[in-house]
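All protein chains but one are shown at their positions in the complex.
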Amino acid sequence: MSEGIGASVKRKEDRKFLTGKGRYTDDINRPGQVHAHFLRSDVAHANIKSINTKAASAAAGVVAVYTGEDIDVGGPICGWVVPNRDGSATHEPPHPLLAKGKVRFVGDAVAVVIAESLQQAKSASELVEVEYEELPAVVDLETASAGAEIHEGMAENRYFDWELGDEEATDKALKSASRVVKLTVRNNRLVPNPMEPRAALAEYDDLNDSYTLYTTSQSPHLTRLVLAAFMFQIPESKIRVVAPDVGGGFGAKIYVYVEEAVCTWASKKIKRPIKWTADRTQAFLTDAHGRDHINNVQLALDSNNKIIGLRVDTLANLGGYLSAFAVAVPTYLHGTLLSGLYDIPAIYTNVKGYATTTTPVDAYRGAGRPEATYLLERVIDQAAREVGMDQAEFRRLNFIPKDAFPYQTAVALQYDTGDYEPALDKAMEMIDYKNFESRRSEASKRGKYRGIGVSSYIEACGIAPSAVAGALGGRVGGWESASVRVDPTGTITVTTGAHSHGQGHATTFAQIVTEKLGVPNSSVELVHGDSDRSPFGMGTYGSRSLAVGGVAISKALDKVIEKSKKIAAHLMEASADDVEFKEGKFTVSGTDKETAFGEVALAAYVPHNYPLETLEPGLEETAFYDPMNFTYPAGTHIAEVEVDPTTGVVEIVDWAACDDFGNLINPMIVEGQVHGGIAQGIGQALLENAHYDENGQLLTASYMDYCMPRADDLPSFKVECTNTPCTHNDLGVKGCGEAGAIASPPALINAIINALSPLGVSDMSMPATPETVWRAIQNAQARAAE
Amino acid sequence: MYSTKIVKAENSSAAVQAIGSSKEGKILAGGMTLIPTLKQRLANPDCLIDISGCGLEGVEDKGSSVRIGAMTKHAAVAESSLVAKAIPALADLAGGIGDRQVRNRGTLGGSVANNDPAACYPSAVMALDGTVHTNKRDISADDFFKGMFETALEEDEVIEAVSFKKPEKACYMKFPNPASRYAMVGVFVAKFSDGVRVAVTGAGEEGVFRHSDLESALSSNFSEEAVSGVEVSSDGLMSDIHASADYRANLIGEMTKRAVSS
Partner (left out) sequence: MEIKESYDLPLPIETVWQALNDEGFLKNSIPGCEKLERISPNELSAEVKLKIGPMSTRFKGKVNLSDLNPPNGYTISGSGTGGIAGAASGSAKVSLSKMEDGEGTILSYQVKAEVKGKIAQLGSRLIHSTAKKLAKKFFSNFVQELAK
């Protein structure tokens, strides 16, 4: 069917968005609503000596002013912890909703002013007097352990010190290696920058003693759970969380932040709806940042250039407070991916997570996996260079062979399936790898250095198998729910706990229904984003919506079909075992009897002729699905660049991506996801960097200084797929949301190093800005002249 | 933003009068810098004087020069066939400022009066031996720009137009700041019968400036080789998180070469 699985159906939701008719949190207004403005710390680290809110409280239009001392509920919690090497637990310092006694980053919320208008709230906030006793800022990750104490009693500013793998075996491999390739890389800090900043509109219902929170969330149910059970300690049923249209998230909208919680808390105090919407600079200062690792990497090779061991020592900057999944990102989403798609017998990693007086750091598109892929693909590239092998062939030599699946890595994961060479071959063909050298010499005649860079990646998606997550420190499950309601007329309403904020769920999920029930896409309505309207769900992140949420829909549809067959059997006076269902029709094998799906639906609700003694009326089923394993999308991206040595400008001249996402439901949407991911990866590699000065001031807090990728920074991408279907879910799907952001940074940096290697350049930091590249060229030329 | 009063002036003398009677009035031209500043509450003028109705728009051919009204939008300069014919480099410059939205609001006079150290227009005024016409007087480019965000304009003075001399040949080369797309270095080279003028924007700590070494080298030999022979010093150049003074010095040389050879 042309609207079923595998069809590039145009996105159902785009008409609304493209015509400006989306309904976002800030578009919603409630009668009697007032506005909140947060007064934020403009120092990175200080004791609060006093806060005087008297003048602000008396200012025009002000309804209430609160500080940390007024708040009587708990703050954000940590959703994942790991054991330290010495057996002790992750340090989880409290994170108050409004600063209490101390501020720990520029942007830390100190007070909230609630007024009739936003302008009145802003004006009154200027009257709040805060006296700070400044403390030394802790900004540099490498010296954070020696910095001023940020959290009381937390030694060396360290949240955790975790390890994975076999240290003894790895060190033995390093000792016996015929070559050890060493590399230190820094994964630059990024600001997520979804197009829509965070917002909240909280309303308290005095009659029912309950709250409704409209907010920009990737996971409304989790927001409800955290607010009710951990912060407010009230029955979960007393909070409804609605995440209406949400303009992008990239990870930053998974967590419950202080602003949303303060608005909810205060709505009961003042008994009026409270709205807050971040402006862009608040988003820069307070949305959880991404990445910010330093990795020391050692790769052991034997005399045949086979990898025999890998050791990675990582420092992770987690900022002033521990965000919800901050611990998981550099540990289980990073350490477990260090085998990449290579057969590495011994791996050991140690990760130390530090507090600094900067914005908290958490998951950002890819979350841990881009960092793992970056260090691995950089060191692999360097290894190939050092041993004088072609970068693609070195990878091929070390790939996990096709017949080795399921493959148990040295870092806990078991890859169910994969076949890595076809994607490498395809990408090489797409970019015409074999004729690269002639393009390089042609470019050099024009005074340009041309380079080609390969990145072969794997990721663990479909987060997460609950048993695995639980064993590794996760405090939540990783399943997803769906319910399918067949209306009497045969139209379908699907509710899901997954949340679409750009992914196109309304289209993709409808295609699954079309494929299974044979109804047209237009008969399928998707409901999501409202904790009162869908069964409990876990939300959207970690490329999980289809691989977990989509599979839950598929399972609910199977239940619908199973029941429908019984109804159809009754209608056709046959045995249910003989009823077949195909393309919307029930038939009885060996007869010409048939009945349409719509007839069955009607019979379920108008049960005049119905097996009421054995079957309930109605046709509505719910399924919960918890995956048995992660899914493992993998592939190869190849970038080709030209560097202008006079300015250091890098032009991306070609890009080939070949990914194995398993089965595709909507190839067009998949391609869009790959494009977006690559764009963000190029942003990281060339343009983006959160820059703090030594006092902890964020100097890149607007688009004047923080460089987002624009369309004219990007080439046309060539995107293709291979397919080894996932073996353990019904749809054979793997997830595609993060792949582009994971694969692309090392491809690009490797291409730049490849371009400049004739000059003797062997390292390049991110972002590779024009000046960074120009300096590398200058230094190489100076070395050559010596 | 803080609340303020907007006065719509009918001509420039009314605008000057309105400024005089305000405590801390500000002229509102295109508002591309002023409005964002007000939204951030980083200024609190008691009065904004909107000069969009003062009849200061338009492009005129004055024989040896082109006169452009202060309120002429960047897009209008970029699309003007008169400018394209007389000084194509000026049309190019205007077409490369900001984005489409900015070009349809931002004005020549606003840019010149603000004298942002990374703005494009001041380099054109400087290199094309321009004259700034105010309600009071004519000010030559060399006397007009007084350092970062500072000009010779007095409190009771409004720019009405700017004249640009027609060169034999001219070119503006901008190396944009990747984030803001303002000039990280912008070099405007203009060749006249009596010599070459080279103005640099985006790089100097004191804003736009003429590069005398490059001017004299190019005046005697208008070629890339002549530029290569000049050692561009980093003294007095800006250093920020985007580019060091050294790198800016390199870009001045490179952008000049490209302007000369284009």
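In this document, chain identifiers A and B correspond to the written order of the chains, with residue numbering beginning at 1 in each.
In the analysis below, contacts are C-beta pairs under 8 Å (C-beta built on N, C-alpha and C of every residue); 3 or more make two chains touch, one makes a residue touch a chain.
Everything numeric in this text was worked out from a predicted model, so none of it was measured.
In the complete complex, the hidden chain is touched by one of B:66, B:94 or B:238, namely B:238. When the omitted chain is restored, the residue from A:126, A:236 or A:487 that touches it is A:126.
Of the options A:684, A:700, A:722 or A:750, the residue whose C-beta touches the omitted chain is A:700.
Counting over the whole complex, subunit A has residues 42-43, 106, 122, 126, 281, 284-285, 691, 693, 695, 697-702, 704-705 touching the chain that is not drawn. One chain of the complex is left out; on subunit B, the residues touching it are 24, 26, 33-34, 37, 40-45, 114, 116-118, 147-149, 177, 205-206, 238-242.
As a convention for this text, only the chains that are shown with their structure count from here on.
Those residues of subunit A whose C-beta lies close enough to touch subunit B in the complex are 119, 122-123, 646-648, 687, 691, 699-700, 703-708, 769-771, 774-775. Every residue of subunit B that touches subunit A in the complex is listed here, in rising order: 1-3, 41, 175, 178-180, 182, 241-244, 247, 250-251, 254.
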